[in-house]
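A single protein chain has been omitted from the complex, and every remaining protein chain is retained in its original position.
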Amino acid sequence: MPEPLTSSAPETGQSLAQEYRRTRDLTESLVEPLSDADATIQSMEDASPAKWHLAHTTWFWETFLLRDFARDYTLFDDDWPFLFNSYYEAEGERIARFSRGLLSRPTLDEIREWRAHVDDAMEPILDDPAHAELVTLGIAHEQQHIELLLTDIKHALFQNPLGPAMWSGAPARAESRELGWHEHPGGVALIGHDGEGFAFDNEGPRHRVLLEPFALADRLVTNAEWQEFIDDGGYRNARLWLSDGWAWVKEQGAEAPLYWRSAESGADHFTHQGWQTRDPNAPVTHISYFEADAYASWAGKRLPTEFEWEAIARGQHGEGNAPAHDPAGGNQLDGAEPPQPAGSDGLFGDCWQFTRSGYLPYPRFQPAAGAVGEYNGKFMSGQFVLKGASCATVRGHSRASYRNFFYPHQQWQFTGLRLAKDL
Amino acid sequence: MPEPLTSSAPETGQSLAQEYRRTRDLTESLVEPLSDADATIQSMEDASPAKWHLAHTTWFWETFLLRDFARDYTLFDDDWPFLFNSYYEAEGERIARFSRGLLSRPTLDEIREWRAHVDDAMEPILDDPAHAELVTLGIAHEQQHIELLLTDIKHALFQNPLGPAMWSGAPARAESRELGWHEHPGGVALIGHDGEGFAFDNEGPRHRVLLEPFALADRLVTNAEWQEFIDDGGYRNARLWLSDGWAWVKEQGAEAPLYWRSAESGADHFTHQGWQTRDPNAPVTHISYFEADAYASWAGKRLPTEFEWEAIARGQHGEGNAPAHDPAGGNQLDGAEPPQPAGSDGLFGDCWQFTRSGYLPYPRFQPAAGAVGEYNGKFMSGQFVLKGASCATVRGHSRASYRNFFYPHQQWQFTGLRLAKDL
Amino acid sequence: MPEPLTSSAPETGQSLAQEYRRTRDLTESLVEPLSDADATIQSMEDASPAKWHLAHTTWFWETFLLRDFARDYTLFDDDWPFLFNSYYEAEGERIARFSRGLLSRPTLDEIREWRAHVDDAMEPILDDPAHAELVTLGIAHEQQHIELLLTDIKHALFQNPLGPAMWSGAPARAESRELGWHEHPGGVALIGHDGEGFAFDNEGPRHRVLLEPFALADRLVTNAEWQEFIDDGGYRNARLWLSDGWAWVKEQGAEAPLYWRSAESGADHFTHQGWQTRDPNAPVTHISYFEADAYASWAGKRLPTEFEWEAIARGQHGEGNAPAHDPAGGNQLDGAEPPQPAGSDGLFGDCWQFTRSGYLPYPRFQPAAGAVGEYNGKFMSGQFVLKGASCATVRGHSRASYRNFFYPHQQWQFTGLRLAKDL
Partner (left out) sequence: MPEPLTSSAPETGQSLAQEYRRTRDLTESLVEPLSDADATIQSMEDASPAKWHLAHTTWFWETFLLRDFARDYTLFDDDWPFLFNSYYEAEGERIARFSRGLLSRPTLDEIREWRAHVDDAMEPILDDPAHAELVTLGIAHEQQHIELLLTDIKHALFQNPLGPAMWSGAPARAESRELGWHEHPGGVALIGHDGEGFAFDNEGPRHRVLLEPFALADRLVTNAEWQEFIDDGGYRNARLWLSDGWAWVKEQGAEAPLYWRSAESGADHFTHQGWQTRDPNAPVTHISYFEADAYASWAGKRLPTEFEWEAIARGQHGEGNAPAHDPAGGNQLDGAEPPQPAGSDGLFGDCWQFTRSGYLPYPRFQPAAGAVGEYNGKFMSGQFVLKGASCATVRGHSRASYRNFFYPHQQWQFTGLRLAKDL
């Protein structure tokens, strides 16, 4: 999901001002372990420097709120909006995406000063109902960038042969658990956001979809199961793969999920805590759509559609937009801690779950007007929908109607796999 | 649609043997105007040499029928199967796709001899009911390659600054016609092939889809209308484009459909009859999905879904799989003639019509077993569905459930645009 | 040597008119075995289609002689000069080099008609002394393209898995021969053309060069010797290679000369006569400068400079510009026959010989004026000088002062290696 712009409904019972502060503080606390240099580097075009995320989210507040609505607001720096706009064509030129990693200036500390400057200016208008919609959107936008910041810096640190850890310690281990199935009889399901509370424009309008009887797995595929797939020649059998997927395998020389390494001293993988032994019972993560689809073929199952997934989520959790929508407790981000999928019970957490649904407009979908509308609709080609949430998603950010989306070759998000089958 | 393998129901009232001969003869008559060199060149990776199409369709009969079922059949040449396999991983190694244009040997005449050899060997088994299914598939497969042959050679000749014509003469002119709308009240529609007669595996299973009320244009967008889009800055306004589409525009320097040229002496475009003046009333063609989507945005309309299109087609023509399914008469291929969109009335003809539906599996879809099953399912990522037929589609080849598919940047097929809107 | 333009001194005792006809006939007789399609394909950017060579050499006569000097001459076709100009910026736009292989029209027969048309028009002016200089240049130019035609078509046919042969039969075998040395005491040598007879501008002016004592091998390195280099890990030992050469080895996966194959039934290589067993006593050929340099390092020797080579050649053959300059008889092209290095005795023949001299201007060098001057001087960066002649060089075309030049990675010419050492 390339930097979508949005507004998470703060389903936390807090005031908007509280939610603003919680989110802004979380962003900053997550970069505490990073040096100026760590926050500057960019490992690939899909990723952005941590510093850039800090600045871009700040640019959002300045551009869409302060510049228009804060009395006598002065830009912190006249040149920075150009540097930290992302893809809003309406808001002027941007620098080439892959040059972001060359911006050693402004420094991390200067960006922090900018953040403080903007936070101060935001205070008077945070509780003004006239701006509630934009503030909500800005919070959701910043929460999305929190997840990207975490996955981007992981990818950047991974490039370093020293394997630097962003946090110390080691992840907790998961329990082994039998796979069960959530069954669904089919019929007409209501899909999409109902208009209550915040949602992105791409989650609506709510509409009816006809489903055939199906079942959805009650947990994610694990590292141990993925190892069986590898051991059975999964990455060498063209028959299991989509045509584009097989081309990708050959071009990449892919033979395991991103971040896996067959160390001499046991299987390990790269995490925010450096190189760690893989937990066989933890959900497999950092897989592409191509890999997820090939695994499902190998397992004699398939990926769910986004509608099937949402129907189960609503069955389990009602409307699914309530704060406590996943009491079973998937791993989500609660603070400045290393994100790592650990259990695999909850629908909302641990890993984003691939669906076989293309990321396309719902019936009667209309993009929002103005510059803030330039973010979801225009990505509707070539990508797939993912549902749920991951261990790097700020708790409270997701809901049953949430539609995340990525290209089928991308692996650097906390993506995972929940199987489905026909009944 | 990269060389899909299929079997068109011969909806022509002819026996399978007659249909076999009609199709094989058509292939050969289409290359009559070509020299050995014309038939050898390859202009891009998406296209294949004409000679290759002649050979590959022949390889199909030899590999899937003669080798297995013809008593004492001898391969015409032991090395050629390797050269003319396309993408059936199960059938052995292939040469790199873009090296096809370097095969000056075997010659066009040698390929013709191979065709005659195979046709002779096919005669005794053409009417054997035991092979009817494979023969039907082989005919459909060859008909698909006829369309590709025509679009590929057009692209190859276009590269030549001399602008060589494959046929002489000039296309007929179309009448101007007001745009009207086919309205649909919404509700449950039956989608997909019903199992009667031939269809590709990707057209089924038949299933129910819920539609919202909508309307589908009763003709295609014309060259004159497209010129208005250009004149209004359509190719320079990022807001109209999908994000990937805008990147494509900038990378390609796109400012008009493929084959358009602003000649000093009037607007013209490249055709199988060389450079010709564009007919303002003829449907615009050779546009990408990106262009179609941008135009629809500019026009305040949208693309239809594949389900909407099919529902209208069935409403107009009943099941739509009957031979006379489009009495209004869209332009299709009836013989060795230059294909050119001329009118724009029929749903089935002139141009393939983009839908906003991703090319994805229908509920309970299963690929066919064996090597012949390696063709439709494995392309289900990143592409869009097109409906109808084009002026280069062999008449009788298409039907309401037919799903053609291409990547959103591809332009070299006879692709066009039929608008839709919500009601 | 990318299509240099020049004029070989016809050292054959023939009149210019006779030499013109001999050369033109030779060009045409060499393409006798080729079909229109063979003559159309282009295997890489460095190579051109055979048809293109036939046309380009004809364009030369039309552009530089007939258009200016033939009374009432009419262009054979107005569009063809654009198609068949090569790199003379002064003579107008050209099509992109790698699109040459898409020109199925004009046909091979049409090009032959053009050649006849031009030959007829040339007859009256062939013996006119006023044009002798340009005619001589045109003959040399066409002789250079004969060599390129032969090496380009070899590369094109090599791409075909069928391994088509252009001529039948098999090459003669060479005798094994001990390596001896031509010694030279050093001192001042006269280098470059003396102004008698034809030479390219880059061969002069004649000037003095100081040499240190050295020796030049009296034969070329053989296939058997190269095999030892391979067996000793030559392609896997970075220490033997230039830095750019080692990068080239890794990028190409190079492990043998171009055209070598380790067939199960014995070592073979691709030739104009198809796949043939390699002759261990024949000179190794189709090696890059990088390979030649690495071999010399491995052998504890070095490449000669162009000055050393020329000094030996003059010592052996006097001025070396006489027709019989190499009585020992290196293999050169005498007619429409398969070129293949066989012996290795003569300095002038079998393979072009790499020198360690960069292709740079001699003191007081000035490019010729006008469009015909746009060919040698402008290539003076990044290339190395080769001396002698190859089995594909028209006999009479070379001389001691001749400077051939290629980039250090190129392999598709008949390049070989003659070692040198310090004394």
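For reference, chains read A, B and C in written order, and residue numbers begin at 1 within each chain.
The rule is simple: contacts are C-beta pairs under 8 Å (C-beta built on N, C-alpha and C of every residue); 3 or more make two chains touch, one makes a residue touch a chain.
Predicted model only: the values in this text are computed from it and were never measured.
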Mind giving the shown chains that are in contact with the missing chain?
A, C
Taking the entire complex into account, which one of A:124, A:164, A:213 or A:233 touches the absent chain?
A:164
Looking at A:101, A:304, A:363 or A:416, which residue reaches the missing chain?
A:101
For subunit A, which residues reach the chain that was dropped from this view?
35-41, 43, 79, 82-83, 95, 99, 101-108, 156-157, 159-162, 164
Using the touch rule from the top, list residues of subunit C that touch the missing partner.
2, 87, 89-90, 188, 207-210, 212, 238-239, 241-246, 289-290, 293, 302, 356-358, 360-361, 363-364, 374, 378-382, 384, 408, 422
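In this text, only the chains that are shown with their structure count from here on.
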Taking touching chains as linked, do they make an open path (line), a single closed cycle (ring), a hub with spokes (star), an all-linked set (complete), or other?
line
Averaging only over C-alpha atoms, locate the centres of subunit B and subunit C and give their separation in whole Å.
47
Mind pulling the residue numbers of subunit C that touch at least two other chains?
none
